[in-house]
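One protein chain is absent from this view; the other protein chains keep their places.
Chain naming follows the written order as A, B and C, and within any one chain the residues start at number 1.
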């Protein structure tokens, strides 16, 4: 691994922007300085470009079974897409199988990742079967490098669904174990009823995916999860917040002093329910859960990213092919696999629609994509900072790089892009993972298998994040 | 000025904590690294200590006339106290005299500071007489290095008081000029009536200072100032927020997307209205405006510092002697000069009562005392960051330094301490201003006159701050 | 005066609906019964019709000088229009002249009404000049039959405008005197600035009336008036609430336990800012203050009438001719006299758009038009109830009466109707004032001068109203 000096760039961190060189030695950031010693390191000219900590995406689903099929991205194509977007670490969800341990889930997911990943990664465990053995196992997760568990309040009728009594007990156990609970907050009971009624009426098109999951089912479950966490005295992360109503539940919790970390995703900021209504079953490409919302929610979500009610932007990357996969739901929207790609587009969509429009600052962009991710998910100070000692995961960002999204220029594995035709301004000129060039000039140069597992730990799961 | 290498410390910034050396060259931070080159620089061993950006206090009143007297601290004693508390820059308020220009106020205040200040400083201008000439003058303030103006909604009957029409026009003019408006938010009309009625009844003791300025007069004015700013499309800073009710007005504004920066002060976090009720006129020592509140407001204020509703902690340092000054108000609380010292105690009170108790993180401590101050008040990236190119204003903080406040160990000029007997844990071991040792081992070593004026400018006065 | 028995109708009160006869003796309601004694009384067949307490409109401006002209309705035409809409009592605003007493204002207004009014009336006094003599005079108002005073926070630059210090003192004095303070809540300072700036830019059309009085100036002043009342410990009435934002200030006050009675007006429920933008200066017909709002406020206002956040619907009847009066503002919207007719249309607009659409119940219709008006304004139990002993002010309402508003079928005195072309369903079949037929079959039958002054008194100005 060559030593490097990134020279002449402008460093953007969550708390400020300044001109500085960055010295990389042995895969770590050795120094940030007005100038850094030559030391025989290779000089890389990054004048005119922004130097940011590598983006972290703590919300991806690679090689995941869902509804009888498997996501279109495995760890090879999925992490190639990630690094092409400036992401140097993902945290993916290992799903517990019914009747098996959480450790098994970790093992299975390690197997999926093995030899394939182009970037570093961590694992969450999604608890699907809360046996006594699993309760006893949770406190051992940090030893496996896993400090976060996921609970689904939706998907009633599948093993993913978790009733309140289990969610509550997981919150209690996790609180004591230094483990952070993440929730998918939608009321699964109500959705199941509305879906069944819609199908019985013959309402089978993709738009009914949204109409059977109205904003209220998300706002309700968000409020409920927060209350359970509050009673348990546990911190909480609420993933993929889609609407003002749900975000307001988080805001109220903050005022009460509850520690809740809210995440939203690019699709909720730039797409809308109208996309689900596209003709010829094209709406199926936009089926994800919670669903895309009325566009009137977009400005409130941007405001909450700006003001700190929401602290994270994850991708919820969960890609399926249109052919053969999304198509499973023709004639029955409940059979459309839930999810969309986004791991590659996340940062550029946020820069284009957020920073360039003045909705959020460059510093906030770094915070929600990297620094806060590291703090909330137990990766700091190893990741998420441009700071000495941190691993040299670095994005060299060209704020003026212009492109238009089309399926052909995507790096992921599925057969369409939901952002087809979207104009982007801003993108990664090059990306380093632990000091090694991983992406450059539009090409993924890191080989499969070059990524490493990153054990994660929370000093305190309720730790304040910058916002 | 010797070059320095601070070796072995733990750097705390607003976005993370990491072990690093800091190299100081020519008064600026040259590099932050796991190790930094020797280069003949003097090595300073800071193992076991925290290295933070020098604290900024954008709310002081040195050598200020008030109610027929003058504050007990001039720029010599006042800035000596400041640096003894870890503060390396203050921004003080130059008060416009009626009939004179804002430029005159700046000149007068520069004269007060000349040759006396131990640390760097900037100036706000408090507008007291909004003539047409003054309206025309506001846009020229940035050329004078002044990017903030202050308006008092309280003090009806004095030149400080500003009616809504003027506040509103100042907001409009300042918006276009890249100037941030700061408000002292209390309803001066109501206070004047309540004071007059209290005196007429014979209610003359210091406690009536609080009773004639109930929380509602602050919450009202806070809401009003925010509305005026919202209508004007201007950002706003609300200084010395004292109670949950007022802070909630800021929180609601954030949800509406209004840019409002809220500041609170240590006295509102650790003292209370009970102190105003101390016998033998001792309550006079605790008279400041807005007044100390019921202690039930303290936890809500801490929560809002944690969650980002409030982004700044300033001191509102405004010291008077008890003898001869506070005593002017015996028999008439309205004649007690308003103000208390705090520029020295600010950081240690916040560390002791905030960080050590887990209410806020060390990173947040740095944010509200330094980094956010720099962003809000136009000092970044020159001040407020541990970053290459920034001026080497650095506090070496000993998190375990224990002491008890007593008047004898204070560095300021007035004759009592409102915090007499308060235990502190955590304090500055040494302080550098532009790379020069300014405070060490309890002694102020920077000579009077060593401080410099810092011109300030806002790229955009509505810029997002980290929180 | 003949004794009457209204037979076969359905009585609607604020708390229920039931079939009953109503016996009227000596101008008062003698009995309400499943049947009532014949006693030689004239039987009136009201089968199929609704019997309601006469509507009360505590917000009219008859024969009022404004901006150099006088309203187009004097007490003759104005109260003819009122009774034609089912209104049997108005409470009008006597305006204090600068330098004169409140008693003088009452005398002057009594003179205007003398010999002209077709219905009963009371008087508020609008305080315009708070001298020491006026302060001393307020407690004597109840002896004059006046228990309400009005304060304008808008109209800066005219004698109507009242600064906070005076509003606050009026609240204190009124609290002790059993007098209710009503406020016109708009920030006069901000409006004055915005108007002056608009004119300077050449923005002179009627739509600028709305654009120089944005919702924020109303929401701000509403919040401020409430705070002042809260600090004073006084109840408050906020008239003509136009938007959700202002109404929310009242809602929050209710949650804090503050007594605030909120009124809205039909124009804010059925017209909108779009009407102000009508071409050819037609928008001038829709100039009133506060201005008509974006139509998105209508549903929230209806909801708040339903849920009790707002308890009154008044007309704010203030009619001007288009010719010669509204036209005064061609080329300068600030010279357009502020106001619209509505005293005749109030109830029918509310029935058509509120009751028939299910937004409010018939009982709530009676409450906001009559019973609550009587309670808030000191007329109960003499007025506002179908109850023994109450004066026999009765509307016999035909719920299916259909008509279309056009200027020709209006009873008021001005030269246009802002509701031209609006369809109405529901209207008064006949109206009694103190047992005397005053309106029947579209004709006003009560002669001018038949109305009487009604002295009003508040048992307790903070008394709970039904809603």
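By definition in this document, a contact is a pair of C-beta atoms (placed from the backbone, for glycine too) under 8 Å apart; a residue touches a chain by one contact, two chains touch by 3 or more.
Since this is a predicted model, take the numbers as computed values, not measurements.
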- Item | Chains in view that touch the one left out, judged over the entire complex | A, C
- Message: Can you say which of A:168, A:320, A:333 or A:419 touches the chain missing from this structure?
- Response: A:168
- Looking at C:138, C:198, C:385 or C:424, which makes contact with the chain not pictured? C:385
- Candidates A:1, A:43 or A:231 - the one touching the absent chain: A:231
- Task: Have a look at A:219, A:250, A:380 or A:454 and name the one touching the chain we're not showing.
- Result: A:219
- It is residues of subunit A that touch the chain not shown, namely 156, 163-165, 168-169, 172, 187, 189-190, 192-194, 214, 216-217, 219-220, 223-224, 227-228, 230-231
- Note on the structure: Contact residues on subunit C toward the hidden chain run 11, 13-21, 23, 25, 28-37, 248, 251, 254-257, 299, 303-304, 306-309, 360-361, 363-364, 367, 371, 374-375, 380-381, 384-385, 387-390, 463-464, 466-467
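The rule we apply is simple: only the chains that are shown with their structure count from here on.
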- Remove subunit B hypothetically, without shifting anything else, and describe the chain groups still held together by touching. A | C
- Message: Just the number, please: Cα centre separation of subunit B and subunit C in whole Å.
- Response: 50
- Query: Centre to centre, by mean C-alpha position, how many angstrom separate subunit A and subunit B?
  - Reply: 39
- Task: Please list all residues of subunit C that touch 2 or more other chains.
- Result: none
